[in-house]
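Omission of a single protein chain aside, the complex is shown with its protein chains in their original locations.
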Amino acid sequence: MTVTSSGYNPEKPMENRVSDIGPRRYDEFYPPVIARNKGKWLYHEFLAPGVLVHTAESGEKVYTLRCGASRLMSVTHLREICAIADKYCKGFVRFTTRNNIEFMTDNPEDLQALKADLSTRAFPGGSQKFPVGGTGAGISNIVHTQGWVHCHTPATDASGPVKAVMDELFAEFGAMRLPAHLRISLACCINMCGAVHCSDIGLVGVHRKPPMVDHEWTGRLCEMPLAVASCPTGAVRQVKVERNGEEVKSLAINKDRCMYCGNCYTMCPALPISDGFGDGIAVMVGGKVSNRITAPKFSKVVVAYIPNEPPRWPKVTAVVKNIVEIYAAGARKYERLGEWVERIGWERFFSLAGLEFTHHLIDDFRDPAYYTWRQTTQFKF
Amino acid sequence: MPKHPTPKLDELESGPWPSFVSDIKQEAVNRIENPNKVEHQIPADCPEDLLGVLELSYNDGETHWKHGGIVGVFGYGGGVIGRYCDQPEQFPSVAQFHTLRVNQPSAKYYDTKYLRAVCDLWERRGSGLTNMHGSTGDIVLLGTQTPQLEEIFFELTHDLDSDLGGSGSNLRTPECCLGPSRCEFACFDTQDICHDLTLSYQDELHRPAFPYKFKFKFDGCPNGCVAAIARADFSLIGTWKDDIKMDHSAVAAYVGGEFAPNAGAHSGRNWGKFDIQKEVVERCPTGCMSWDGSKLRINNRECTRCMHCINAMPRALRIGSERGASIFVGAKAPVLDGAQMGSLLLPFVEVTPPYTEVKDIIEKIWDWWMSEGKNRERLGETIRRLSFQRLLDVTGIKPQAAHVQEPRHNPYMFFKEDEVPGGFERDLEAHRKRHKR
Partner (left out) sequence: MTEDQQKIVDFIAGKNKTKFYFNDFLAVFPDRGPREVKKVLTAMVQEEIMEFWSSGSTTLYGLKGSGKQGQAEGEA
């Protein structure tokens, strides 16, 4: 490929170099109604699923239309968002922490026109480009990681299972009929670069087989001390092996200590970990980050392993949908999924969900384990 | 005709939720037809090869990406993630497919001029595919080749006034909720301190010198919309010290059914008439509220500011006026010693520019963690290994009951030598005068 210069001179990297300037200042991008009323908002209301209105001391109102989006987004789609923002929102738009798009206007008529416009936009395959929802006591967009699209240690895809789960739960994205809001997250391996460990429902890619050692390449591709140091459980060690009658230095994995995190593969490509038959998804339940009523909670593993079933992961989506349904039927108003399970008890949750309680679900990893066993006579038969 | 048949991925084009497959295909067409006559600096058909390699993963259930040690542009130790395809002959246009993290403006407000400039840059010098946004908050530009990295950085800094975000053992790109810009619950200006600290700590963000990653997050109130308490090594979560403000006529309007409870967040289902006793007073975790049929009372001294009553009746109850934040430290995902929530370090700090008190605490923590933290040890793990007391010592914060859920269960306490009269050096001869051997 030809490289058209930006002005950068590779002979003199420091020439004319600008660095350490950080991001653009946030208030350059405020819609005027936001700039005028910052810090002076009085209250908000959900007018409909996906539609918020905030009222300021001045009496001014800002209407926000929230839409779902795929976090993997093309510049063509982004330009379509820009065209919409220019037409209805004075050229401003924002994104939420959960990869939703927010269009804001101070004009209720523009809001209605915008809503009508968005409802007509669809991809050729039939999926909606801008589904409105993700507010209140419902399900918002799923935050997730890269998966097979771009990561080197994933145990599952991310965008695909997210699309499949959101299709299944689509009605709840556009409704506010659950007992409280419900947050779903997906991380494609246990390193959880997406930090999904405090979600109402967390889907986590899990490997189940230790890495293989490609003795032919360890010496050529890897600095072995770094691979040894990268292992969080000390399961990687240097060894001498025989290869073609010659003794060569290589690595060995202690299979009993390996927790399948893939960190050694990051440092040493001769330790491949992915395995089409070993890899899959674990389901976690009952986490939250809000301090509302009860303290923030970690999610707990309720299904140790579901095989990957691309392209639509039917077993995963069925488990998630079932959990949402029993929660919706059983929880009290305002009760988050984790609060509901704690009230009814985990033994009741497993029977209601029809999930088998397997040995994998009893914590045996270091300190926190003991505190999760039962130390009371109070339990349910 | 698509370059690679993708029957499995094609199944993800149906269904109502926005299809990333359809979007990638749309970009593939845009690049081949190229209506704007863009001089693509990397292969125009890379979206098609990306679909091809993803279809391969859908067939064999394994990733086809390798890690590369590329970290960024000259002088930076982060901001770029190197990626190589392990089937480069089959998918040559994504043989190199590196990611750039671009530091987003606080709370992700944009104007379309800026977003279009990002699109133009990325259509010309990258794949045309992004993540809006990555988990930590950056604009993620997904897929380019090594010779483009410096060119992209040059245009980012010169034309877009933007910079790369963090990766590796750096300060990671700080993130915040939208704060007072559009939320009445915000106890401090989350966007401003996020921006200020991002600029103050550019060296930490770009040049790694930490044992491991370090994350700042700023939540304007205890509802925690950016999940600071679960994710950040150092987080500020908004709080207040004085009384919840109450508008008694608005309380009556909620009770009378004129205002929808919880701002209308439950309107999709018939939950019956709003019952202030059951839904607010009895759900209060401290039991500090009472309702006598006409008047709501709050014993504010006992309130722990959980936000439930305010969330339930936002037109009647408002956060107090003496606002600031609590500082929490040490949150992290499970690897390695298990997940940790942020632990309360300082119950209240005023959050006003130039944020000297906050920065002072941050820098004391860094000095300690940089010298005593082990490689690949998150701050939360260092605190566990060396004790919470050590953290209090290095930050000069006084121990207080708010620091614990409950006091310790064992009497294995360490006393400092100067806490004990006479210190640890004892007079054996004097002892022997009192006690025979």
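For the reader, a short list of remarks on this structure follows.
In this document, chain identifiers A and B correspond to the written order of the chains, with residue numbering beginning at 1 in each.
Note that a residue touches a chain if its C-beta (ideal position, glycine included) is under 8 Å from a C-beta of that chain, and two chains touch if they have at least 3 such contacts.
Remember, predicted model here, so these are calculated numbers, not experimental data.
Counted over the whole complex, the shown chains touched by the missing one are A, B. Residue B:His67 is the one among B:Lys8, B:His67, B:Lys108 or B:Lys217 that touches the chain not shown. The omitted chain makes contact with just one of the residues B:Arg269, B:Arg376 or B:Arg390: B:Arg376. Checked against the hidden chain, the listed residues B:His4, B:Arg207 or B:Arg269 yield one contact partner: B:Arg207. Residue-wise, the contact with the chain that is not shown comes from A:Leu226, picked out of A:Ala35, A:Met212, A:Leu226 or A:Ala369.
Taking the complete complex into account, residues 66-72, 75-78, 81-82, 84, 96, 146, 167-170, 203, 207-213, 367, 370-371, 373-376 of subunit B touch the chain not shown. Residues of subunit A that touch the chain left out of the display are 14, 191, 193, 220-223, 225-226, 230, 263, 266-267, 269.
The rule we apply is simple: only the chains that are shown with their structure count from here on.
Put simply, the C-alpha centre of subunit A and that of subunit B have 12 angstrom between them.
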